[in-house]
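One chain of protein is taken out of this complex; the other chains stay put.
Going in written order, the chains are labelled A and B, and every chain counts its residues from 1.
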Amino acid sequence: MSARKINPLSKIAGWLVVFYLAGPIIIVIGTSVSDTPFLAFPPQGFTLKWYHKVFELNNFVESFITSMEVAFGGTMIALIAGLAAAYALSRYKVRLPAWYGSIFFLPFFIPEIVFGFSMLKTLIVQFDLPILPSLMLGHAILCLPYIVRVIGASLAGFDFSIQEAAVSLGMHPVKAFWSIVLPNIRSGVIAGAVLAFITSLNDMAVALFLTGPGVSTLPIEVFTYVQQFFDPTVSAVSVLLMAVTIGVMALIERSLGLSKTIK
Amino acid sequence: MAQNAVILQDLVAHYGPTQVLHGLNLTIAEGELVSLLGSSGCGKTTTLRLLAGFLQPTSGQITVAGKDVTKLPPHKRDAGIVFQNYALFPHLTVAENVGFGLKQRKVAAPERKARVDAMLERVGLVDYANRLPAALSGGQRQRVALARALAINPPLLMFDEPLSNLDAKLRVDMRVEIRELQKANGRTAIYVTHDQEEAFSISDRVAIMNAGRIVQLDTPEVLYRRPNSAFVARFVGFDNLIEMKVVKREGDLVTAEVEGGALITLSQAETGPLEDRFVVGARPEGIELTADPSNAIAGKLLTRSYLGRSYQYKVDTPTGMLIANAPLTQLHEEGGAINLKFNFEHCCILPVEEN
Partner (left out) sequence: MAALGPWLLVLPATMLLFLLLVLPVAGTLKESFDGASGGLLDNYQAFFADEFNRVVLIRSFKIAFMSTFVSLVAGFLGAYMIANASPNLKRVLLILSVFPLLTSVVVRSFSFMAILGRNGVVNTLFLKIGLIDQPLELLFTQGAVVAGLAYLFTPLMILSLVGVLENIDDDLYAAAGSLGASPVGVFFQVTLPLAVPGMIVGSILVFTGSLATFVTPVLLGGEQQMTLSTLLYRKAMISFDWAAANTIAAIMMAITITCVIAMGALANRIAAGRKMR
């Protein structure tokens, strides 16, 4: 059947919600090109100087590099551990207890700020770990649920008998995983990794406690900056971050499909 | 004849750009059960949805109980519909489901309860009144759906393939039950199905549909014995359609030629008056296998399959592949030559369709 009919009133309300979702984004974009020292919307004049300023600010550039390093490291750790776990959970459904899969969603149930504070006490204070690896490990935990869930979802539809077929034809089981299973769940692995990457890139709660003098992530720097200078530079850096989000969404859409990954 | 409860007049309907009904006419008498029978895409479900008001016809008119309802929204039509998947409200109990329509009609609670109880009594589900649909078996859900539709006292009951989700045994039981309830309440009903046996067993009349049109509307007996077209003939089991051309008329007797040259003599007393060209529709049991070549079509026996009560043979003849059933006592070997003779008691005569 075609779309259900909905009455005009709820249609108007629905469009209000759309406006509510998109409005702030449009306003940020608008203010980022305004030729005024304060945030103005609708923008007055047009300039790209705020974007130039983003790249001139050392704090932003350096912390962006740190953010990328941390996101890469955190995602890799989570990906290796999560891929193995997701595979075991689908492949050996009968041999692992049914509740086992749910422990990987534990991070969802702990307020991030509590987790960040606990990480500070353990990694930095107790084990005296440097900031960068601490951030990677902390973010690996944040990313793990996404990896396990997305890869798990793409493994759910996987027919393991083709791996068995490869083994029966003489292939080593580990090689069969690499050359038979992995190519078939590639899109799920990519989508999971991308989702993990953006989670790390956007993280505030863990970085808030783990970053310190000299080593900081971009969200922390933006957060610190906006509390001191309320100018369109922040709009510009926000737009750049949104561009990253768009790139990520496109990647996910191309690999597994957006709605499949998020739900 | 009782007064007409439902009149569908020249109904035309589209799904987007595709026309799915091409001027459908159907009249249903008070208390009658008419089935719409056809394969998927023939327009039977569309017809039902038009009748229920879920779809708007492009043109045409729908009259129910003397009232033009063509433009009425569904909730003002008083249609009692039994859905294919029952469409029971999962969050409401059995009693609340059955009482749903009464509640919409603002029937006061005490009366509503009495009517729901009576309805549940009738379908034998009194003990299940407070259960949720999830706790019921398929047959019980079916009964709730039926009770819910009947509870609003609809002038017209509609069934949309109501039995297709049940297993074979239950299907037969339920259709008897539906028929009894419908008759006992004197309800006019329209019943959509793709199952020929179901339609024939339950209906007063059956409308066989194809490509958005009713091809034939008759009692099951007439449809089964005297289909009016090749489409209906095939539908009701006349698997062999053989075109013949009259070469000689001699009083009541007609001699006709079959493609390939075989001559068959028919008695018009048996078949009714025959045109110069006509088609014989024969069920597999209407063709005998014999060694006698007179008054028969010669052919070569291809395959034999065992059907339990008889053997079925595929025979290659000049007029095409024919299918014949023969008793188990009569065993013919594959590959042999054979002659096919018609038993006109199991045949029908159809007009030649040009296309």
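Here is the rule we go by: a residue touches a chain if its C-beta (ideal position, glycine included) is under 8 Å from a C-beta of that chain, and two chains touch if they have at least 3 such contacts.
As the structure is a computational prediction, the values presented were derived from the model and not from experiment.
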Inset, instruction - Pick out which of A:Lys11, A:His52, A:His172 or A:Arg186 touches the chain that's been left out of the picture. - result: A:Lys11
Inset, instruction - Could you tell me which of A:Tyr51, A:Phe64 or A:Phe115 touches the chain that is not displayed? - result: A:Phe115
Legend entry - Given A:Ile103, A:Ala165 or A:Leu182, the one touching the chain that is not displayed: A:Ile103
Inset, instruction - In the full complex, which bits of chain A touch the chain not displayed? Write them out. - result: 1-7, 10-11, 13-18, 20-25, 27-28, 31, 38-41, 77, 80-82, 84-85, 87-89, 91-92, 95-96, 100, 103-104, 106-107, 109-115, 117-123, 137-138, 140-141, 144, 148, 198, 201-202, 204-205, 208-209, 219, 222-223, 226-227, 230, 234-235, 238, 241-242, 245-246, 248-249, 258-259, 262-263
Inset, instruction - Could you please point out the chain B residues that touch the chain left off the display? - result: 52-54, 73-81, 83-85, 87-91, 100-101, 104-105, 132-134, 148, 152
